[in-house]
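I have placed the structure first, in the form of structure tokens, so that the comments after it can refer back to it.
For this view, one protein chain was removed and the others were kept in their places.
This part shows subunit A:
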Amino acid sequence: MNLREQLTQLLTLAYVFLSAFVAWKALGLVTNSHSPIVVVLSGSMLPAFDRGDILLLWNRDQQARVGDIVVYEIADKSIPIVHRVLREHHSTEKQLLLTKGDNNMQDDLPLYAKGQLYLNQKTDLVGTAKFFFPKLGYVTILLTENQYFKFGLLGLMGISAVLTSE
């Protein structure tokens, strides 16, 4: 196999990841969210959302409304949180939000950064949940939480690659 064929095969393989990544970035631009699709990781929003549900976010609303389910990030905490807007205060310039998980006993104040009393709608929100696909994201939970599943899947992919090349 010559160099051009090898480069072409490598490019074909790269496109599997490349096209998905660029589509992801384009979706981020359209929705104005750096993470336009998130997987629900906890049961704090039961019965509305369960673990493994996939949410499609939209971050072009001028203001959030009480009752909206929003995804927000707290500084120095990498995992986004999916909770409902419980209370809001707004002026012409900014909007402040207090959130709570439907299945939680109290609001999210203990989850916020030290000294933070409200979320800033403009800077803290990743987006507002507009659509959801039940259970589709459970495979990502299995991949991160279950070592047997992760290595089993990797093994299957390896065997599949070997058999295909034969």
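By our rule, a contact is a pair of C-beta atoms (placed from the backbone, for glycine too) under 8 Å apart; a residue touches a chain by one contact, two chains touch by 3 or more; residues count from 1.
By our rule, contacts and distances are computed from a predicted model.
Asker: The chain that is not shown, which UniProt protein name from "GTPase Ypt5", "Signal peptidase complex subunit 2", "ribose-phosphate diphosphokinase" or "GINS subunit domain-containing protein" does it carry?
Answerer: "Signal peptidase complex subunit 2"
Asker: List every residue of subunit A that touches the chain not included in the displayed model.
Answerer: 4, 7-8, 11, 14-15, 18, 21-22, 25-26, 28-29, 32-34
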